[in-house]
Every structure is written in structure tokens, then in C-alpha cells.
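The other protein chains are all here in position, but one chain of the complex has been omitted.
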Amino acid sequence: MLTYVLRTLLRMAITLFLIVTLVFFATRLSGNPVDFVLGEGITKEDRALLIAYYGLDSSIGTQYWRYLSSVFSGEFGLSFLERRPVSEIVLERAWPSLKLLLSAVCFTLIVSIPLGILAAIYRTSIIGSVVMVIAFLGYAVPSFIIGILLVLIFAYTLNWLPVIGDGTALHFIMPTLAISGTLVAAITRFTRNAMLDVLSQDYMRTARAKGLPEWVVILKHGLRNASITLLSVVGLQIASLAAAGSVVVESIFAWPGIGDLLVRSAILRDYPVLQFGVLSVAVAVIVINAVVDIAYAFADPRIRLAKG
Amino acid sequence: MTDATHNLSSPPNTGTRTYRLPIWSDANWIVRIALLIGLILIVTALAAPWVAPFDPNAQSLISRLRPPIGFERYKEGFYFGTDELGRDIFSRCIYGLRLTFALALAGAVIGLLIGGTLGLMAGIIGGVFEEVIMGLVDAQIAIPFTLIALLILAVMGSSLDVMILVLGVYGWEQYTRIVRGEVKKLIQMPFVEAARAAGATPLRIAVRHILPNVVSPIVVQFTLNFSNIVILESTLSFLGLGVQPPTATLGSMVGIGRDYLPTAPWIVLAPAMVILLLTFAVQILGDWLRDKADVRLRSR
Partner (left out) sequence: MTKLLATTALASLMATSAFATELTVGAANVSSYLDPGRDHSNVGSQFYYNAFDTLIAKNHDTTDTEWQPGLATEWKLVEPTIMELKLREGVKFHNGADMTADDVVFSLNRMYQADFPPYQVRARDRLENFAKAEKVDDLTVRIHAKRPEPLWETLLNLQQVMIIPEAYTKSLAGDPDKLEHDDFEAFSLKPVGTGPYKVAEFVPGETVVWERFDDFWGEKAPLDKVTVRHMPETASRITALKTGEADIVTNIAPDQLQLIENDPNMKAAGSATALFHVMIMNVNHPKLKDARIRQALSLAIDRDTLNEALWGGKAVVPSTHTLAEFGELYQPELTTFEYNPEKARELLKEAGYDGFEITYDTAPGYYTNGLLAAQAIMEMWAEVGIKGKVNVQDKWSGNSPDMMTRNWSNPMYFADPFGSFGVMWAPNGPSESEGRFNTDEDYAKSWEQFRFNGDVELRRAAYAELMERIKQDPPVLPLYRPYESWAMKTNVNWAPKPGHIPYVLDFRAGSISFN
């Protein structure tokens, strides 16, 4: 077990290092920030001035070394655009994103598990099909379309919900719905499959014979067996949701989150923000994954022993 | 981590089954519909030059934003209406479908080849090599793919080739994980030892023993990836990073047309419907194929 944990940690370290290096070089190779924000309509001399001012004139090796040392000393520099510490900027944005993510996960679990169970029990009737169609739509329609449609219906036409920012609880409703599409589809489907598995097992017959009510058996056995895998599925999905689906939703709802920040920094080549931001997201995702992996290994003896 | 064997397309498991060739009558009505839709879409995409009534890039500045058939100001022949430059949406959907197909297929196949090979190698070679590969896998998972796509497009420009590369890089890590997991499992098994003792090359072992076991999860992953790529492409267009205009993919029509949702919704709704149909067909058929492969496996 200990070896497994250590190996995981080693893998985490390698991953982080790879990420940091790849992002660094990719951004440096793709153009100078001066050409993206500050550069239009200035003379060559002035462009050189700005480049020197932002420390972009030293060789790529020097810059890389400087960057690595700053990472280890905990100082991540100032944003090119905003001239304040990148840690401040990124953390400011991380919190709203986290809130939205949590909201999406809670919503998904509350909605998808019952839906999945329903779809499994009523799989031959229309109810089952309807549930799966809804789940499918959540997956097949891009999240920004869901988002804009929600805005047009619930805010523009009905004026029921606010559209901008994360001020009140009401503000969370539409963004959560928009961002949860794929997650709901995945978890509903997963739950349904897990339930179907359970329903066909022999111990169901035994339990029924014992006189236990159907739903007790379903919940007790089905959910228990499925929960471990559910954990890792949810964990993975959260990871990919962490900033991928969120950038478009953040744009639509003017949600001050990290997805939008990362994309904007990438587009405008604001290296310090991009590097720190990616690092933060990566650390978060890796930690989640590692925790899930370890929990999974702990729970499933086969894996624990195999990897031991 | 395995996904359960049941899905919309197959009847519940009644124990062991005998293996039969997948034929039309074997499939339930949903699968038949999916097959039909899939067929129509493929044929339409392949026959685009003959099926599309207009050149998809032909602009008409005086006929911008015309609604589809049945509405006021409908322009004769432009069934789905015109877009913000007066181009025929119906034709653009057809050609867009074609390009989306091509891109998604290319991307999914590339991802499969890269991921599968790396997974195989990681499982067989093991050691530091395996750690590095898995480290890369984790790296890929940890960085939001939108960002990776962005960086690649930024460094290499946004031509169609780079798009294919980007889409190819999407999802490789899933295949690597699956294949490696399978390899690690099988390598422990006695028959592999036996095969090796008998002098079978690693390649032969890979093909004869490992491949059949990974086909099922890979097929599922492939169909998942295919659909995801279509959506991903749309998101990239939303961010201004998709295929270069005037070229249309279903995703780019949806991404770029979103500003017109309140005023000219057909620009988005038409391609979105096609995406829906495509995703539906791919998912159902993927499930069904996986089911068939599983059955095959179980009956050996």
C-alpha cells in the first residue's frame, strides 16, 4: 500500500513537471504577448522597449530557469496585463469556479441517481426511454447552446432568473444546468447500467424471496456495489469539467471564473497567469484523481494486491 | 473500471447466448432507426456535391438572414434559410456534415492509434517508460483540453491539418489507460506465459490475446470520442479557434452563429439538429456494436 502511494506521488511529480514545462515552451513558441495586446500600432523600437520591460528579451533558457526558480520560491510574478500578482488573480477566480463545480456535482448526483434508477426499473416502458433521451440531449447539445437557450427562455422571455454573475443563489441555477449536461448524461447512464446489473443478479431473487421490499434491495446492494465505480467516474468527470466545459458557460453568464481566465490568458499570451493558472488547475485535478485512485485501490482488494 | 454491459439497444441478459451474426432482425427498433439515420448521414456526406443545392460558400449580401421555408421573407430554394452572409444553410449543413465526419473520424482514429500503441507499449515494456507515459496521461487529463487545443492552434496556426492534429490528440489518454490496464491484467495470465514459452512473438501475443479483450471498451471509447470531438470542435469555434471561415463544419456553424440565436435562430438550430442526429446514431450504434463484441467474447 505504501509503495502504491509513493508511486502515485512520484507520478504526480512527473506530471506536474511535464505540464509546467510543456505549457512554458508552448506559450513561448507561439508568440510574444506584446503582439497580442499591446503591440498594434507601435514602432519597432517601442516594441523592443516593451519586450525588454517585460523581461521577454532574455533567451528562452534563461526565462525557463527564472521561471523554475520562481516556482520553487513560491513567487509567481505579475500578470502582463494586470500588473498584480498572478496568485492573487488566479485564486480570485478559482473560488467562483469551484462553487459552480460543486453546484454542478450536487445537482447531478441529486438528479441523475434517481433518474438512472428510474430508467433501469422502467426500462421497457416509455418512462425509461424518456429519461435516456433527456440524458442524451444533455450530452449531445453543446453546453453553450444549452446555456444560451436557458438565458433566452428563463431570463429574456420569462424574466424569472438573473443572467449576469454569481451574486445570489438564483444566479447559480442556469449556469449549473448548462454546465451539468454531460455530467448528468454520464451519471444517469452509469447508474442505470449499474442498476440493471444488480436487478439481474441472483441475490435479488434471494432478497425478494426473503421478503425484503424491492427498493431496499436495490438501494442497499446496487448502490453499494456501484458507489466505488461511481466515485471514480465522478472524479474523472469533475476533472475534465474543471475548466473545459466551464469557459463557455463562464463567458455567457459573465461568471468570474478560472476557465475564462485561462483561455483569455492563452489567447493573449499572458504567460505568468497562464502558467500559474494551469499549474493550479492541474494540481487540483491530480490531487482529486490521486485521492480517488487511492480510495479505489483501498476499497477494491484486487487492485490493492496487484499493485501492492 | 468497467462499464456495465446493458444499454438501450440490447434486450436484458438472459444468461448465456449463442453467437449470431449481427443482422437487421436481431436489432431492436431503436437500433434500426440509428442504422437508418447513420446511413442517410453518411450517404449525404459522401454525395455532398450532388445533394447540396448551392455552393456552401456562395455569399449573397442582399439575402442575409433569410428564414427557412414557411416563414415570411423566405427565399425560394433556401430551405433552411440563409446565414449572416446570405449563404444557404441547407448546403452548408451538408458540407459541414461531410467535414465534421472527416475531422471527427480522423481525429478519433488518430487518437485510437496513438493511445492504443502507447498503452500497449507501456503495458509490455513497463518500468520507467511506463511511468513516463502514464505521467503524460495524467498531464493530459489534468490540463483542460480546451487549453491544450488552444496552445497547439496558437503555436502551429489554425489550418485544417492542425485541426486534425488537435482533434487527434483529444482522448488518446483514454485508450492508453484502457489498453495498458488490459495488458497488465493479461500479462499475469498463464496462457501468456505458455505462449511466450512456446516462442510466440510479443506481436502475436498482442494481436491474438490482448486485442480481442480490448475491442469492446475501445469501441465504446471510440464512439464516445467521436461525439465528443464534434462538440469540442463547436466549442473551439465559439472561442474563435475553429476551422477558418468560410469553411463550415457543423460545430463552427453553431459556435459562430450563436450571436444570432435571438434574431435568426435557424442558423444554429439547423446544424445543431444534425449534430444531434449524428451523435444519436453514433452512440446507439456504438452501444450495439459493443454489445455484439461482448457477446462474442463471452461465447468463446
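Here the chain labels run A and B in written order, and each chain numbers its own residues starting at 1.
Operating definition for what follows: a contact is a pair of C-beta atoms (placed from the backbone, for glycine too) under 8 Å apart; a residue touches a chain by one contact, two chains touch by 3 or more.
This structure is a prediction, so every number in the text was calculated from the model and none was measured.
Novice: Can you say which of B:Ile33, B:Val51, B:Leu65 or B:Ile187 touches the chain missing from this structure?
Specialist: B:Leu65
Novice: Per the definition of touch given earlier, which of A:Leu50, A:Val141 or A:Leu262 contacts the omitted chain?
Specialist: The missing chain is touched by A:Leu50.
Novice: Which chain B residues touch the hidden chain?
Specialist: Touching the chain left out of view, chain B contributes residues 59, 61-62, 64-65, 84-85, 157-158, 240-241, 244-246, 258-264.
Novice: On chain A, what residues meet the omitted chain?
Specialist: 31, 35-36, 38-47, 49-50, 52-53, 78, 81-84, 89, 148, 151-152, 155-156, 159-165, 251-254, 256, 264, 267-268
We adopt the following convention: only the chains that are shown with their structure count from here on.
Novice: For chain A versus chain B, what separation do you get between their C-alpha means, in angstrom?
Specialist: Averaging C-alpha atoms per chain gives centres 21 Å apart.
Novice: Would you pull the chain A residues touching chain B in the complex into a rising list?
Specialist: 7, 10-12, 14-15, 18-19, 22-23, 26-27, 29-31, 123, 129, 132, 136-137, 139-145, 148-149, 152, 156, 190, 192-194, 196-197, 200, 229, 232-233, 236, 239-240, 242-244, 247-248, 251, 259, 262-263, 266-267, 269, 278, 281-283, 285-286, 289, 306
Novice: Name, in rising order, each residue of chain B that touches chain A in their complex.
Specialist: Chain B residues touching chain A: 1-8, 12-13, 131-132, 134-136, 138-139, 141-147, 150-152, 154-155, 184, 188, 227, 231, 234-235, 238-240, 251, 254-255, 258, 261-262, 268, 272, 275-276, 279-280, 283.
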